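Before any comments, here is the structure.
A single protein chain has been removed from this complex, and every other one stays in its place.
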Amino acid sequence: MDPASTLPLLLGLAWLTPLVSFVAILFFGPRMGPHGKSSAGVATAAIVVSLALSLAALGTWLSVHPVQAVAHDSHAASDSHADSHADSHAQPLPPAYSGDWYTLYEGGALKLSIGWYIDALTVLMFVVVTFIASCIHIYAAGYMHDELHDFTDHTVHLTDGSHFHRPGRFSRFFQSLSLFCFSMLGIVIAGNLAMIFIFWELVGICSWFLIGFYYERQSASNAANKAFIVNRVGDFGMIIGMMALWGALGTLHFADSSGPNAAGIETLRPGLLSLVRPEATHHALQVPDGMVKFAAADRVAEITLDHAARPEDSASEIANRVDDWRAMGYGRWLLFVAGIGIFCGCVGKSAQFPLFVWLPDAMEGPTPVSALVHSATMVAAGVFLMGRFYPVLTPDVLLVIAYTGAITLFLAATIALVATDIKQVLAYSTISQLGYMMLALGVGGWVAGLFHLFTHAFFKSLLFLCSGSVIHACHTNDMRKMGGLAKVMPWTAGTMLVGCLAIIGAGVPFVIGLSGYYSKDSILAQALSFSQANPSHSILFAAAAGGAFLTAFYMFRLWFMTFAGQPRDAHISEHAHESPRVMVAPLVALAILAIVAGWSLPGGFGIAAMLEQARPAGTAATVTSGYLFGSLTIPAEHESHVGAIHETATLAAFATAAAGVLLAAMMYVWRILSPLAVAWVFRPIYTFFKQRWYFDELYGAIFVQPVLGIASLASSIDLGVIDKLIDGIAWTARQLAGIDAWIDRTLVDGLVNATASATWIAGVELKKLQTGHLRQYVMFIVIGTVAMFVLASLFLRSSLAA
Amino acid sequence: MNPTAPLCAAGFFASGVLSDPVSVTHYLVVGAILFTSGVVCMAVKRNALGILMGIELVLNGANVNFIAFGSPYLRGEGSASIGLDGEAIALFVILLAAAEAAVALAITLNFYNNHSTVDIDQADDLQG
Amino acid sequence: MADFLITTVGLPEWLAWTLTASVAAFLVLNVIAGGALVFIWAERKIAARIQDRLGPTRTGGRFGWLQSLADGIKLLAKEDLMPDGADGMLFRLAPYVSFCASFCAFIALPFAFDFVGQRLNVGVFFVVAVLGLEVFGVILAGYASASKWSLFGAMREAAQVVSYEVPLGMCVVVPVMLAGSMDLVTIAEKQAGWFINWYLFHDPFTFVIFWVYVTCAIASVNRAPFDLAEAESELVAGFHTEYSGLRWSFFFMAEYGSMYLVSALAAILFMGGWNGPIPVATLLGLSEGTGDTANYFVRLAGCANLMGKATLGVLVMMWIRWTLPRLRIDQVMTTCLKYCTPIAAVMFVGAMFWQLLLPGGVIRGLSRPAGEIREGWLEGPGGRATVSGPVSQVSQVQP
Partner (left out) sequence: MMGTLPGDSLGMTGMVLLAAINWHSLLFYLFATAACACAVAVVLTDNVVRMAFYLVLSLGATAGIFFLAGADFVGAMQLMIYVGGTLVLLVFGVMLTAQSPFVSIRTPSSDKVLGGIVGAALLMVLLLAAFSVDSWRRPAMGLVVAPSATPLGMALLGVRVDDDPTATPAAASIRSGYLLPFEIVSVHLLVVLVGAAYLARAKRRRIPRGIETAGADAATTGGRS
């Protein structure tokens, strides 16, 4: 079994199956069963099939590349960094397969193609995405049953005061869901940045569809547009980054690819990764030659002018001078810009600090959508892209990323503290967890960040589904009306408890814990080692630790308010009921995974191990380099597993989490502290948090209002000047046309009419010949005969005188 | 051809006209007169029946010519003859004339029913 | 007769021709006029007998056989009245038209082998056609007398005669078909010999069609029970209401002439013409060409024979007239169109097939070669079959 041919086949099929179901539902959805009920079956079947294919791919991968146990302790034993340096330098290229299925466009240096880049990360991502998607499909089949029949939207009031009534959109929901799965998997499997960008936009469109699923609601359509526009901002940066890369390096492929070039000669095209971290430097980061030349364009021009006579000389000359230029620092800015640009895209998609405002509003969509799109997969796509792009990032870019992540996680956590809408809480927790991931990547924890991505995918989707189940039962999002639901819906309560524990990283220190325990610990550890390496940046660790505390607090605040204590709203609690089995089953499955996802099987297999296997070349070593922001040290990740740091981090995490849970319990269970009192005491901060740090207002003041002003100005110019001008032109044309029409009517038509009337008169006159008098006809006939005969006798006399 | 013609002047007359066998031309003259009177009848009569009669006359004039050309008696030396065709055509003409008369009469009766007159000059409903 | 005059008397030929022609015309005229007188007298007597009275008894002896002559004289002396509104010319001409019609029919009627005014090869056709002309005079009379009675009578007459010409024609065609010729002389000659040779007994179809012919003949000369033209019970006297005197008598002469004519035609077509039921002459050995005198007498006998048959027919008509009541006009039409015409058609077809299957009839057919029957059909130019012996003249009168 050749993985190079098998894996693309399996994963490609797994990728395309949702597209098939999308097309099928698109054309035949409403006709699938009553009200398109069967479309759910179709979509679910498709995603389950792709799950099976992904699992097959995983099996194939493991059979080819068995995972060796990650032996932290061995590293811990050896305290000499040099050795580890040597080891890390000896680290080989991670196993990866890449290729192109189809070339969209190839001209000059530009090659846009649909291709694949498959390594352990890809395989894992496939499995996780398809698994969660399957669970959520099944869940949604039960959750969306309202859409099976005509749906009356009680939140939409028509002008006549009645409620908006529309036919159900069951099949449309699953159609968008299938399209989303297809796009997401497309991002995961993509072999080059261009393809990633395409599917990046596709998932954007899907999230627009799904957020605006109830587009009759003003809030929903606003949220959809907001999400889309905010993402555009990030994508703009991403385009800049892509342009920088392509303009300088002439390729967007990650891996090296070989193929006939324009001249038709089979040539090897180095990919981004090998360009930035070439073999020559043992995969150490260096500014690629292309960027150097691009940056030193003026020098290159001089040299070419000097050797105008013999171009080959200039080529060799340039080749010789490149290293000097690199040393002089040419091209660093370019590389920085490229990294920042791509990161901008991730900021938009992953709702990082400046652009996170869209995610809370995105909760307007149906809860399964929130679970799948806006917590587990799509928002994680940014982190995934960062992971995929990690080798290209320079240390200062990483620093930016780290700070962005830190700010985001703290900020979102503070807002989550005071939010009362259950989904809002989860949304902000999502943002802060994404902040965690970014922070981890920024501080050099490649494995840690992606590890948290996977674990978070499991428990956050679990949490969302639980909240959906609660909402399904209570028909409200407001936690203040809930409470005491644990008795009526035990399954939901239990699974949600599991989710909360997982997200706060609960576990018995050094022994075992839920999935969050491992990922969050490794993040904290990496942050800690980073702040030790760079004391000036030790705030990052503080932010991470505080974030952990806040996370624990608001998560359990949520759980207590929802399930514990006495019901606050009798009406709701007595109508509350456990959700149908079709919704509970996914909860259980996800809960189990939320528990075990972080474990390492005996033999060393585990998500972390597989990620370790996929680690990009040259990122395992500690890098100390002076860059734009002065000297910076990115500690190697395995150093964070060194006992001291690791234990500190673990204890810190445990302590903060426990503190958070205790505080929540004091406030909402034992009622030692009254939340209202606390809110009263910290009134300004409370309102500040409550108002989400006034971010929307801020953006409104900074961007929206000016944009609106400019727009109104432009429209006034349009109406006042351009339209006037055009109207004037039109008016002139109209006058001219009037003259033309006059000519037409009088002259041309006159001519035609004259002809017509002449014909008419002639006809009328000739008509009199047609008297209808038989006798006259007879006379005419006779006269004609005689005339003919006379003529004949005149001209044919000979024949007559026969 | 008449040996006794020289005997008296009247003999000339007799021999000139009455004693000569008739020729095709005589028949043609009769046919011409019938035909012409028929045509004039059609052209002059305002009575629909008069016009029908005119048609009959015209057909008869034609028939006379056919018979004359087909007659074995008038077949002079070297004069072309249409043989039996003359009689056959005349026969068909007569038959069709009868049919025509029947239909024309029916039409006339209808005309009379609708316009309560047979004045053909008032049958100008289709005038231009 | 012309030859006789030329050779024996020695008259110049043209004079002979003229005399012959005039004699023939005179004879025919007398047959009609005298016949009319006789028949009027006979009808009176017969009507009287049938109605159980005496009829004319005084005038001219005990049988009153001069009664008709007296009436004729009276008519001659009578004043000719003409209504004011009448169309003078037509009123005057109408009787003569009728009379001429029935008179012209006698031109082609053979009394014996050579006793024929003008032997036409389309004799039957000619006779029937000219008979049809008689109705024209009647119509003119009815119209010209400017009287509703006359007009109605004429109308009926026209409708009746025109419609009865159809079955009449069919009946006449059957003997023509059997004889293979339209020449009356030939038709009569075909039936020479014993009476079984008569076409009346040729086959059942001809027998049936003979009676159809009788009906149609009575109708076409509008005798009772078909005399709707002169229905004295409804229309005063029909088309001749306004007539009197000599013109009126001409109508009667025309009527009796046509009666006699159709009877003679029936005799020739169906009853062997001048051939008696028993071929006396042949038995006596008197055949053609045994000398002019004998020949002449044979033909004279034949002539008497035919006249006898015709007279018999006329008497039968009278008998019918005084026996049957008059039909209504719709009954008349029904009789013609619903009965006579279909029957005639069927009989015609039947006779045709009989002729094809059993050539020559029941008795003679077996003994007679088919070729003889087809005589004169397929033989070439000149239609020799219809003319026995070379014909030198187109129009020649041989009394």
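Just so it is clear, A, B and C label the chains in written order, and each chain counts residues from 1 on its own.
Heads up, the rule we're going with is that a residue touches a chain if its C-beta (ideal position, glycine included) is under 8 Å from a C-beta of that chain, and two chains touch if they have at least 3 such contacts.
All values derive from a computational prediction rather than experimental measurement.
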**OP:** Please work out which displayed chains the absent chain touches and list them by label.
**Re:** A, B, C
Original post:
In the complete assembly, which of A:K423, A:R615 or A:R775 touches the absent chain?
Top reply: A:R775
Subject >> Among C:A24, C:A42 or C:L120, residue touching the chain not depicted >> reply: C:L120
Original post:
On subunit A, what residues meet the omitted chain?
Top reply: 775, 779, 782-783, 785-786, 789-790, 793, 800-802
Subject >> Absent chain, residues of subunit B that touch it >> reply: 1-5, 7-8, 10-11, 14-15, 17-41, 43-47, 49-50, 52-54, 56-57, 60, 63-64, 67-68, 70-81, 83-84, 86-88, 90-92, 94-99, 101-103, 105-110, 112-114, 117-119
**OP:** Extract the touching residues of subunit C with respect to the undisplayed chain.
**Re:** 12-15, 18, 87, 89-90, 93, 120-122, 125-126, 128-130, 132-133, 135-136, 139-140, 143-144, 151, 154-155, 158, 161-162, 165, 182, 376-383, 385-387, 391-395
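The rule is simple: only the chains that are shown with their structure count from here on.
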**OP:** Could you draw the chains as nodes, link the ones that touch, and say if you get a line, ring, star, complete or other?
**Re:** other
Subject >> Inter-chain centre distance, subunit B versus subunit C - centres from mean C-alpha coordinates, in Å >> reply: 31
Subject >> Residues within subunit B bordering two or more other chains >> reply: none
Subject >> Junction residues of subunit A, two or more chains touched >> reply: none
Subject >> Of all residues in subunit B, those that touch subunit A in their complex >> reply: 39, 42-46, 51, 120-121, 123-128
Original post:
What residues of subunit A sit close enough to touch subunit B in their complex?
Top reply: 766-775, 778-779, 782
